[in-house]
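What follows is a structure written as structure tokens; I'll ask about it next.
The complex appears here minus one protein chain, its other protein chains still in place.
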């Protein structure tokens, strides 16, 4: 059965960067299935790319290869890696764009830091640096490893080559500090907006399991507005509402409108739950 | 021969919603061919989605499965349906997004109404509600049936499962009132702009067959401007022109420019033909 490769980049759709990578992949494995995840990650926004990837990987069949090229450090000393998880391969620059994936498989880190940090991988996670140029395009541009290194590497992976043939095993990778909701002494919770979707829904980093069991008694405060109780659907009540979205995170939403516009909210803003 | 599934949504391309659906579909039917129709339908604009779908379905091979998820009422009482036509399957929420398709196969409705209405289906049309959870993902989010219900359902359909296995036969579905051109006592025609394409062409709901045979004697009035006669091509004359577009509708166009900008026109505006 032919392999599936997904692509997540900040390359947009007005240049041919993405198509160049696809051409290289198809030249090596003609039978692979290519699926675009998202190419409109904000230029060089590693955390946004990390978030988008985290909302999608679980829905692909086992063995899928996820290629992520959000790579402001292309051509510098930053490493390129293959991360093997029980579910899939992830191939990306070692710049933290796999932070959510690593946290997903490793459990939440208690430590709160502000800069990039090395994370030691535990089984079942395995990582490899991409170091074997035999599997790259003969001429490697210093500005487009997506086409010249990453694309051929995922294509060879999809043909059954092993990560250990493509590079060297490493024990730790870079991770970015992920915002987690904080519990206050009075029991209330402070979270942050980490994503705004196309409908203007404000996706927070507060998960369903962070909330109390009695959903009706919850009060959510966002952008100076207060919302009483959780809804099940976007159409359930008029005006602002809050619900657990399709990725398991608390969302603030506006029925038939954009909560982001209405509250003038942006990612990073705080959301309070009492 | 592997089946074709097309996707039409208002999910945009900056989130991974569409890719999640594709992952679910490929997990069930690895060999299916996925074709994006359009994901930039204006959020929750059921009629725009209905129009776009109507311009494209005839160009796909018989048996194609068209999935349409423009679904402001997701998670509420609204039903999800499979519509079987001689040409294809259409799978969508029962909110009127298939109105043009139903009209195409049923003939124009004489009745003009303002709200959503039930339309009784006549052969060869058949419809089914999607009610059998055996074919859904085990956990169904109340906010993303596209991923958890519609995606698996079209995947099982593409494997040859029958609509009657996926749900229950129904005899009528919801339809939205579609604007039709009106004939005035003096013989002139009043139509409306129902779509503006990327070139700024104003697509009206007036069809070629609504116009008199002598195309030179026709006068079109739009946005306060008058156009004499029909052109065959966008480049045939300078300035504003009118022609029968590729979907069979009368269009107002500007040579090397955007008629929408020039006339400051929007969907819903009236166009007159004398």
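By written order: A and B. Residues from 1 in each chain.
Note that a residue touches a chain if its C-beta (ideal position, glycine included) is under 8 Å from a C-beta of that chain, and two chains touch if they have at least 3 such contacts.
Here the structure is a predicted model, which means the values were calculated and not measured.
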Next on the checklist: Take the complete complex as the reference. Which residues in chain B touch the chain that isn't displayed?
Outcome noted: 1-2, 4, 6, 8, 13, 33, 35-41, 52-53, 55-56, 59-61, 64, 197-199, 232-236, 243, 245-246, 251, 256, 258
Checklist outcome for this item: Missing-chain contacts on chain A, rising order, are 10-17, 19-24, 26-27, 30, 34, 43-44, 72-76, 141-144, 147-148
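Note that only the chains that are shown with their structure count from here on.
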Checklist outcome for this item: Between chain A and chain B, the Cα-mean centres are separated in Å by 33
